[in-house]
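Mind having a look at this structure? Questions to follow.
Only one protein chain is missing from this complex, and each of the others stays in its spot.
Coming up: subunit A.
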Amino acid sequence: MERHEYDVVVIGAGGAGLRAAIEARQQGKRTAIICKSLFGKAHTVMAEGGAAAAMGNVNSDDNWMVHFRDTMRGGKFLNNWRMAELHAKEAPDRVWELEAWGALFDRTKDGKISQRNFGGHEYPRLAHVGDRTGLEMIRTLQQRVVALQQEDFEVHGDYEAYIKVFAECTVTRLLKDGDAISGAFAYWRETGKFITFDAPAVVLATGGIGKSFVVTSNSWEYTGDGHALALLAGAQLINMEFIQFHPTGMVWPPSVRGILVTESVRGDGGVLTNSEGRRFMFDYIPDVFKDKYATTEEEGDRWYTDQANNRRPPELLPRDEVARAINAEVKAGRGSPQGGVFLDVSSRLPAAEIVKRLPSMHHQFKELADVDITAEPMQVGPTCHYVMGGVEVDADTGAASVPGLFAAGEVSGGMHGSNRLGGNSLSDLLVFGRRAGAGAAAYVDSLGARRPQVTGVEEAHAEAMAPLERQGGENPYEVHHELQRTMNELVGIIRKESEVAEALEAVEKLKERATNTTAPGGKIYNPGWHLAIDLRNMLLVSECVAKAALLRQESRGGHTRDDYPAMEPEWRRKLLVCSSKPDGSEVQVVEKTQVSMRDDLITLFDRAELSKYLTEEELAEYDAAAKELS
């Protein structure tokens, strides 16, 4: 069997994975990047709007403290505040660094990186390239990897001496030596042959879990691999009940249902209307945001040109609020003909400006739906977009509880609390990708000459081969479709106890069926086999989502309970932590107390605002801290 030795193995080649690998290599570590797709195709290319970083290029009042406050508000104060702090402080440097690696962002008049408005961000903050920012980021990082390989070629005569990409290669198990990570087991999609990676440090950067839902903006890769690998290796997941349904996905034609319509449409002036022509978002401004958003259309419209004297329009509320509002309008019978609402930018900007600012949206609607967005409204509805939950990590190093295991990006949890702001994902990838790469490098250094031994290869091999060897079992595509329907209908945007419980029963049955799937055909590029293997991960992650959703008896961010519609300060202090038996047979969820915010951070907020989120006891602590600092 093919076998490789590395210092650091990075699983996933999106923004976080590539940034982590670059860092590990820059710190002199021999680094492998393993990705399920071709190099440069990762889901990061789908990101449209931009990377949030308080550079203050467009509005000089912006700084890391404002960004930190916006992030905490967006996450309804459930965020890991240390992560939110590091993110807000370091994002500008990470964006500037990309520019030095060749990225070409759109510019301001004075030649700096331009920044655009986005939901939940007080100032224009998103560095962008039209509406294809993710592509620019992935290409820049990809080209940075190539640049490092060229440097290594100069010195060692081998492009892959220090950093090698294993493309179209899927990891099925992390390997351990006692408690610590010792490597990873994978197969080549192209040939079906197996590989063992012998490495003391593994960085998970596998992205999200959207493929457990029918309507999603996520690609086939988003099967929760990193989440499941971490669980099976003994690490914990937090916040799995929080799933972001992006308010604006395409709703028609059926085959493109769920494909993302960037928030930039609203950031650049687009408005949401129902079948009666009403700008309904004015009816859905929640109490906690009442004083931050315009109450009349006139004020909202003035804000685009004069932000100092007007409040922002409610179309730019955080995503969870907008998604729920659209859902409610459609349920009340005020939806568009194809079951969404209308999003119109054609009456707000000149056609040429729309094509310039939103080129890929223009292209996407024209090619896929015969809709010209410069002349008519789009129809949009919520789509499963992002999981806030993920591997519980140390904020500074990305380290999980298992020695040698690190995670960054969507697969890690905590940074975004209960709801992520648009634009905070691309910057998250960079900030924590770099930190996880550095964390892994430091961990390898700390081991010195000791290298953990690889174990468990035979078991991993047998597990991966099973669907090919079984005869007459279930069709994996059927099991997958049923899981998607179950999660979409029963653990979707609005949840209630009876439905989530029903979903859990269904998931249990599907787990049984998944152990009996058959993949006809051989080992060479066999998608049926690949899916049969991925099912284990999707089911394990779905079980976490459903179990945590059942326990959290409140509504907050990306978790809305019909039977517990209010946000409860008591619940803000609690994180739900998932862990699993090593064979994945059962997930346990326990409560854990959230660590209180550091005094200098909590006092960045007004007492009046905090009183909407905190318990009386916490407010007393706040008063004491404020007194101390004054």
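What we mean here is this: contacts are C-beta pairs under 8 Å (C-beta built on N, C-alpha and C of every residue); 3 or more make two chains touch, one makes a residue touch a chain; residues count from 1.
The criterion applied here is as follows: contacts and distances are computed from a predicted model.
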Complex member absent from the view - protein name from UniProt, among "Glycine betaine/proline transport system permease protein", "Succinate dehydrogenase/fumarate reductase iron-sulfur subunit", "Sugar ABC transporter substrate-binding protein" or "Cytochrome c oxidase subunit 2": "Succinate dehydrogenase/fumarate reductase iron-sulfur subunit"
Touch with the omitted chain, as defined above, among A:Phe166, A:Tyr187, A:Phe213 or A:Trp252: A:Trp252
Options A:Leu104, A:Ala351, A:Val590 or A:Leu604, residue touching the unrepresented chain: A:Leu104
Which of A:Leu405, A:Ala519, A:Met567 or A:Ile602 contacts the chain that the document leaves out: A:Ala519
Selected from A:Tyr284, A:Tyr386 or A:Trp529 as touching the chain missing from the view: A:Trp529
Touch residues of subunit A, complete complex, unshown partner: 37-41, 43, 45-46, 92-93, 96-97, 99-102, 104-107, 110-112, 114, 129-130, 132, 135-136, 139, 143-144, 146-147, 149-150, 159, 190, 219-221, 252-256, 259-260, 359-360, 363-364, 367-369, 475-477, 481, 519-522, 524-529
